[in-house]
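Sharing a structure below in structure tokens format, with a few things to ask.
For this view, one protein chain was removed and the others were kept in their places.
What follows is chain A.
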Amino acid sequence: MTGLVHTETVRPGLFARLVEIGRAASPTGAEAEPETLYDRHGVLVVRVGDVAVKAHQADRGHGFVERARLAGTLPGILVGPLGPPLDVDGRMVSVYPFGVPVDPRQELPWEDGARLLAALHSATVPADAPSWGRPARVARLVSELGHGPAADEVRRAFATLPTWIRGEAAEPPKENTCLIHGDWHLGQMVCAQDGQWRLIDIEDLGRGDPAWDLARPAALYSAGVLSPDEWGRFLGAYTEAGGPAVPAGADPWTTLDIPARTLAIQIAATCVKTAGREDRPLDGAEQAMVDACGRISAAGDAA
């Protein structure tokens, strides 16, 4: 028990089914005490001994088999599922070897994350690789915002994004496409039993612009939430490993600017929604994200 995760689930029936699946899949599962690793956003992940069992969001699963096959070809970078996905009451469930998640109380493994991303971005793209698609979360989150000055600030910044990100135009033809994780953050890494870090969560894995995998730390740095020191460690390790998302020896913001703006707006929208739901004012870091939206609007159209 790490004490870092939610241990209560509102779906005891689902929990019990995941434990049952885990016990069958894990050699040490019979005596292991099950542990909830993640229970948010309609996703439930339970550890049973040596395996983690994941119940996916109800509407997810499209292209999962192709992505699992792709992950299986990159075992040094990605943790793929141990077998084909299962169906539990209409929900997709998949089983993985357990790995230890990042401990937020320790020094964060920015360099390891950067090197994994650089390796993934440098891998050969198979002809049949699924497409990552477009950054779809931002438009959905902004459309769900309520009223108020912070929500207005986020909406104004969103209006400056290119139309294809706002979902109002077709995607531009892609240049510089690679295999990308598609939803990278520090919760998407585990330390495997061999002591090496791997990327987890293959649901957005596919062919796309690698700059989007750097977008979240770039957005948090630009908003003043992530320290220049941590951002420098991440970007430095990425460029040193030959990652192709930023131009070698030139200004990284030529490629990172729009992904970072997009994620800053997406994170700000999430913050405003969460604070509204909890009926409390924005805290310092959340306000910093909304302030970044104000600067994005002032900077003008990114297109």
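Everything below uses one rule, namely that contacts are C-beta pairs under 8 Å (C-beta built on N, C-alpha and C of every residue); 3 or more make two chains touch, one makes a residue touch a chain; residues count from 1.
One rule holds in what follows: contacts and distances are computed from a predicted model.
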Original post:
Name the chain not shown, per its UniProt record: "Twin-arginine translocation signal domain-containing protein", "Transcription factor zinc-finger domain-containing protein", "Isoquinoline 1-oxidoreductase, alpha subunit" or "Sugar ABC transporter permease"?
Top reply: "Transcription factor zinc-finger domain-containing protein"
Original post:
Which residue, A:Pro12, A:Gly90 or A:Pro104, contacts the hidden chain when the whole complex is considered?
Top reply: A:Pro104
**OP:** Pick out which of A:Ala223, A:Ala237 or A:Ala269 touches the chain that's been left out of the picture.
**Re:** A:Ala223
**OP:** For chain A, enumerate the residues touching the unshown chain of the complex.
**Re:** 40-41, 102, 104-105, 108, 137, 183, 185-187, 216, 220-229, 231-232, 251-253, 256-257, 260-261, 267, 270-271, 274, 283-286, 288-289, 291-292, 295-296, 298-299
